[in-house]
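Missing here is one protein chain; the remaining ones are kept as they sit in the complex.
The block that comes next holds chain A.
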């Protein structure tokens, strides 16, 4: 019962995605093309976030703690 509810909910979410991006009105081959492009772009965004965000966060944390901590920045 729960699995069916989850599946219905996921299908409804997919339907909303189709409606908002207007791929609901496209023909099947256009839909496949659109889904491929969307998934590719989304995967690239995720990969970029995974590679770059931790380093940027760490550097930003160091920068701000330098300003508020008042200690001379160590270059070690």
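Criterion: a contact is a pair of C-beta atoms (placed from the backbone, for glycine too) under 8 Å apart; a residue touches a chain by one contact, two chains touch by 3 or more; residues count from 1.
By definition in this document, contacts and distances are computed from a predicted model.
Only one chain is not pictured, and the protein name UniProt records for it, out of "Regulator of G protein signaling 7b", "serine C-palmitoyltransferase", "L-lactate dehydrogenase" or "U6 snRNA-associated Sm-like protein LSm5", is "serine C-palmitoyltransferase". Although one chain is not shown, part of chain A still touches it, namely residues 12, 15-16, 18-27, 30, 34.
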